[in-house]
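This is the structure, below, for whatever I ask next.
With one protein chain held back, the other chains of the complex are shown just where they sit.
Coming up: chain A.
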Amino acid sequence: MKDVMTSPKLHDCRDAFVATLERLGADNPKIVAVCNDSVGSSKLGGFKSRWPERLVNVGIAEQNMVGVGAGLANGGLLPFVCGAACFLTGRSLEQIKADIAYSNANVKLIGISSGMAYGELGPTHHSIEDFAWTRVLPNLPVVAPCDSIETAAAVEWAAHYDGPVFLRLSRVGVPDLLPAGHKFELGKANLLRDGDAVTLIANGTVTHRILKAAELLAEQGIEARVLNMATVRPIDVEAVVAAARETGAILTAEEHSTIGGLGSAIAEYVVAEAPVPMKILGVPGIFAPTGSAEFLLNEFGMSPAAIAEAAIALIARKSSRA
């Protein structure tokens, strides 16, 4: 595994998304992109210049955008519906439920700039509720890749998966963590580092932070297991149960509310299958104050140092139970 410290190059995962979409689009004329005026923020300029007619821009109208996506799929096309995650999921949640998930429409929902990527623009533009809103919907896999390699792999997977998908992307730069050529498997966590003192689980922009936290823990002689869990639904139950049984404590961290997200999804299985102490890091159920994504993640205890500290406190709870 690459050392984050020595891999300073950060990637905007939108680039991997559009590069993959264009590569797939060249072979598959059924692929169309649908957007809500978000050509620039979804980085669809290249797609548009190659295939202007295959870029369906409905204007600033997210409910219509999602419905149109369902209709395009009904007509035999393979739509990638792209928009800022906050509007795509919040504004058109009922369309996602009825037109996409319940209808089982073969539509790929691409939430751009999720989490607190829009930082200073404030809570209207933050998308820290989208895991909670989407993961309760049947038929809808929810996936948040951790780097550009996993993003490309997940887009490739989504294009071949027969059914709806919600892919949650960011615009905040992240280092590459997974090996080149990595293949995405739905509902399968990736072991980034093994250990038996505690398991750290994250996805999206936070995975590299828990990996760094594990390095800090190792400096203190604490070996943490690190799992990248891009798939929020379906959860990799096997990896979660193994983590609980083999390490005795689970810390989760996510660029999302602590309510209803990755941590909650994991806790649902931990409590039922293998109860152990847990710590869920995220935005603690509030509207975030002004600040960049970087600032806010640190503010909410997700700097590598703070994650390591929380892990140590969690390990202490584990010991006190013994």
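Basically, contacts are C-beta pairs under 8 Å (C-beta built on N, C-alpha and C of every residue); 3 or more make two chains touch, one makes a residue touch a chain; residues count from 1.
One rule holds for everything that comes next: contacts and distances are computed from a predicted model.
A.B. asks: Choose one: "Ferredoxin", "Transketolase", "2Fe-2S iron-sulfur cluster binding domain-containing protein" or "MoxR-like ATPase". The correct choice is the protein name in UniProt for the chain not shown.
C.D. replies: UniProt lists the chain that is not shown as "Transketolase".
A.B. asks: Touch as defined at the start, partner being the missing chain; which of A:N28, A:N74, A:T124 or A:T290 qualifies?
C.D. replies: Candidates A:N28, A:N74, A:T124 or A:T290; residue touching the omitted chain: A:N74.
A.B. asks: Who touches the missing chain here, A:A16, A:V32 or A:A152?
C.D. replies: Checking each option in A:A16, A:V32 or A:A152, the one touching the absent chain turns out to be A:V32.
A.B. asks: Among A:S41, A:N64 or A:S292, which residue is in contact with the omitted chain in the full complex?
C.D. replies: With A:S41, A:N64 or A:S292 as choices, the missing chain is touched by A:N64.
A.B. asks: Tell me where the left-out chain touches chain A, residue by residue.
C.D. replies: 32, 53-54, 56, 58-59, 61, 63-64, 66-77, 79, 94-95, 98-99, 102-105
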